[in-house]
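Here it is, the structure in full.
As you look at this complex, bear in mind that one protein chain is not there, while each of the others sits in place.
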Amino acid sequence: MVMALAILVAIFLISPILIIIPMSFSTAISFQFPPPGYSLGYYQAYFTSYDWLQPTANSFVIAILSMAVTMLLVVPASFGYVRHRFRGKSFFNLLMMSPLIVPHVVAALAYYGYFSMARLNGTLPGVILAHGVLAVPIAFLVVCATIKGFDRNLERAAMSAGAGPLRTFFYVTLPVLRPGMMVGALFSFLASFNEAVVAIFISGRDAATLPKKMYESIRLESDPIIAVVSSLLIGAVLIGVVTSVVFRRKPKNVP
Amino acid sequence: MAGVVTAAPATATGPAAIPQGPGAGSVPWLLLMPATAALVLLFVLPIGYVLLLSFTDPQVSLAHYQRIFAVPLYTRILFNTFATSLTVTVICLLLAYPLAYVISRRNDWISLVLLICVAVCFWTGFIVRTYAWLVILGNKGPVAAVWQGLGLGAPPQLLFTSFASTLGMTHILLPYMVLALYSVMKKIDPNLLRAAASLGARPNAAFRAVFLPLSLPGVVNGSILVFTICLGFFVTPILLGTPKDMMISQLVNQQIEELLAWGFASAIAVVLLIATSIVLAIYNRFVGLDRLWG
Partner (left out) sequence: MKTSGKSGQNRRQVLKLGGGLVAAAGIGPLIVTERTIAQTRTIYVNTWGGSWTAAEEAAFFKPFTEATGIRVRTVAPVSYAKLKAQVQTGSYEWDITAINQAEWLRAEREGLVEPIDWTVVKKDALFPNAVFANGIAYCALGTNLVYRKDKFPNGGPKSWADFWDVKKFPGTRSLYNNSLRTVIFALLADGVPKDKLYPLDVDRALRKLTEIKPHIKVWWTQGNQSQQLIRDGEVDMMAMWNARASELAGQGVPVELVWNGATVSTTMWGVAKGAPNRKAAWEFIQFAVQAKPQADFSNRLYYGPTNPEAFKHIKPEVAKQLPTYEENYKQIAPSNIEWEAANLASIQERFSQWLAS
């Protein structure tokens, strides 16, 4: 009974997403399901359309650079936060978490107004900075948790074996923490890549991201290329999730 | 994005690291400075600017706030936003609970497949999923086709209704709830249930007496999370909903996109921010904000 319910809910979750994939091979001009015929026409249209490829490129550039911004801010801050006791610590934590507390539409409005004074609207640096800051809380949580779980005896051992603090950091601390940091970085990449609201407000024409482009073309016209882009994104997620399951299985089966 | 955090590999169950070394006790300025400066300059100040605009644009006054609470339309939008968020939260909870229960209690391929469904859904962007509902509920979509196939006549208007936007938001936020519940349920020791059973409790009774109370923190976390995201939900209500039953974020969008009324839009945003903060502050008072995303 519980089982059946759970399966039904999972179907409710997954089926809308899977329905998009056949749509992307459709021949119909408007959102029609089931499609009247199948072709690769809209895939071709996507891969030759400057209007779609530019936002795609922007999304990658912005996500990668904002990930870098996030990590440059978060890694030192997490070390400072986890390993030191200082006055205003909880206040600092609140500051770092604030982008999660503030609804995105409020942040979007704020950046739209604030960046217009700095002439940063519609520019790549503007979106990169905004996304870089917005992803701070997620990365901070992950990296802090990683550092907390780190066994400091490793460092002590290295130090007592004669390594200096820098050597210890780069040869002992960092390699152990790397997987956790990678997860933090990955999350901040995806936070930027999937972020829509702030991008809709501030990314303008030249820095338009994929979610912004999709949002606009949904509102503007029933452009079937959206189905193509969505299918590609879903495909990437599906491959990723399923492969990870396979990868995770391996060490279990081969102890 | 709390669910994101769920996936953090670090267990960090031990106590926070004991401060030690020369830096202990003093403020590690060098480490904290970049993040602090960035967040103040690029987050706190912009939000402050919105606050400022709400009182000063076009002139210094409280008029925008008076208008929000005096015009019935706007109070209705506030109420509607809260009601919708509450509905979405409750539905999410009801749907997510059995799913999270099964995933966390079983350790077989079924739970794996279910987890994959949740994960795929979670990582697919809001816009993509909103688009999916646009197709499904559209009058050339599968729902309409089935409706007509059953000979029920013209399909009802589904798209661009508050039903559509509630459904879309539920679908989008459901994975958050599942992951919030899952992360708590996973930690419930199965031995407790076995112990209850060995003491003669029937499965239902054991569930009610042991499992349910222990899973409550997950229920609270997930609900707060879904509720607060829903309050400020932007894309889905705009694309699937109707201007007749607006939510706060739609109003902000309309004021900016159609009327470019900075002051009023800012005031609405501030009200939204305060509402969200109140919910989180209550949570913080009783549970502690750290727990929400950690």
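Chains: A and B, in written order; residue numbering restarts at 1 for each.
The definition used in the following text is that a contact is a pair of C-beta atoms (placed from the backbone, for glycine too) under 8 Å apart; a residue touches a chain by one contact, two chains touch by 3 or more.
Model, not experiment: these values are computed from the prediction.
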- line: Touch assignment to the omitted chain, from B:L53, B:A164 or B:A180, lands on B:A180
Task: Determine which one of B:L173, B:M246, B:I268 or B:L289 touches the chain that has been left out.
output: B:M246
Query: Which of A:S30, A:Q44 or A:S90 sits in contact with the chain that's absent?
result: A:S30
- line: Only one of B:S54, B:N221 or B:T236 touches the unshown chain, namely B:N221
- request: Can you list, in ascending order, the chain B residues touching the missing chain?
  value: 2-3, 5-13, 71-73, 76-77, 115, 119, 123, 139-140, 157, 160, 179-180, 182-184, 186, 218, 221, 243-244, 246, 251, 254, 256-260, 291, 293-294
- line: Across the whole complex, the chain not displayed is touched by chain A residues 30, 47, 50, 53-54, 56-57, 60-61, 64, 112, 115-116, 119, 121-123, 145, 179, 182-183, 186-187, 189-190, 204-205, 219-222, 232-233, 236-237, 239-241, 243-245, 247-248
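Everything below uses one rule, namely that only the chains that are shown with their structure count from here on.
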Message: Averaging over Cα atoms per chain, report the distance between chain A and chain B in Å.
response: 17
Query: Contact residues on chain A for chain B in the complex?
result: 2-3, 5-7, 9-14, 16-17, 19-20, 23, 28, 30-34, 69, 72-74, 76-77, 79-88, 92-115, 129-130, 132-133, 136-138, 140-142, 144-150, 152, 179-180, 183, 187, 190-191, 193-194, 196-197, 200-201, 211, 214-215, 218-219, 226-227, 230, 233-234, 237-238, 240-242, 245
Query: Inside the complex, what are the residues of chain B that reach chain A?
result: 1, 4-5, 7-12, 14, 16-17, 19-21, 23-28, 30-32, 34-36, 38-40, 42-47, 49-50, 53, 95-96, 98-99, 101-103, 110, 112-114, 116-121, 123-136, 138, 140-142, 145, 171, 174-175, 228-229, 231-232, 234-235, 238-239, 248-249, 252-253, 256, 262, 265-266, 269-270, 272-273, 276-277, 280, 289-290, 293-294
